[in-house]
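Here the complex is missing one protein chain, while the rest keep their positions.
So, subunit A:
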Amino acid sequence: MSILTLREAPPERLDLDGLTPAALAGLSEAEAARLPVGTSRRGLTLGDCFAISLDGSDELRIVGATERLDRVGAGLSAGRIVVEGDVGQRLGAGMTGGTLTVSGSAGPFAGTAAKGGTIRIAGNAGESAGGALHGAEAGLDGATLMIGGTAGERLGDRMRAGLIVVKAAGAHVGSRMIAGTIVAEAIGDHPGYGMRRGTLVAARHGALLPTFVETGRQDLVVLKLLATSIQALVPEAAALLRAPMRRYGGDLATLGKGELFTPVG
């Protein structure tokens, strides 16, 4: 296992884009130490900020991480990155495979444009987790994003594919959603604002938009299949999917092919 240990709290935001096990595998520790990670004109390198221990394996551990580390695991395609601590914005941006776990919390835009692989955040996530960046085509795009704590506003904003499982989230969950699935215990007001397609499942929710309409009680096989597929990952969420569900369709402001499921009663 390769290990990067942050020596002290960084004096500026650091950009760890592309620091994946595969990218580090071909480098000596001296070579890795010269990789640029700073975002100011001082040109900080990996070796300036981290103690580096590489063994060429497909597992990378980042120890002592703080919310100033941006784009941790961005572009990951295989292997495993384990983060001890918090991370900044764009965790796992654009990753296509592998697993990424964070023991603390993440900043905004976790999992943006991630096409594959699994991201697990034990703590909270900032705004637009699984959401799209300014002007970007899509947010989460096929990967699986699991958040143990609370996500900020606009969870899954403009997501196009994949699965998000979260304990609780703020307002506007699934805004502008193109497709994909979000399962939550509790979500805030106005979920699905401007969603075109996609599925939201929530045990509890805030105020619904006037452009969501109830379409009755549903007992859909697809939800049972989804429950089976996530049973191993998050058993609580799987249990929620097996309950009898009421369905709302929306957002009728746009295409209106999205849906929100919430337990009957």
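Throughout what follows, a contact is a pair of C-beta atoms (placed from the backbone, for glycine too) under 8 Å apart; a residue touches a chain by one contact, two chains touch by 3 or more; residues count from 1.
The rule we apply is simple: contacts and distances are computed from a predicted model.
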"Formyltransferase", "ATP synthase subunit b", "NitT/TauT family transport system permease protein" or "Ribosomal protein S6--L-glutamate ligase" - which is the UniProt name of the missing chain: "Formyltransferase"
Hidden-chain contact residue, picked from the options A:R120, A:R158 or A:H205: A:R158
Selected residue (touches chain absent from view) among A:A22, A:L44 or A:A243: A:L44
Residue of A:P21, A:G94, A:P108 or A:G198 in touch with the missing chain, whole complex considered: A:P108
Positions on subunit A contacted by the hidden chain, ascending: 7-8, 10-13, 36, 38-45, 48-49, 68, 70, 89, 108-109, 132, 134-135, 154, 158, 172, 175-176, 190, 193-194, 207, 209-211, 251-254, 256
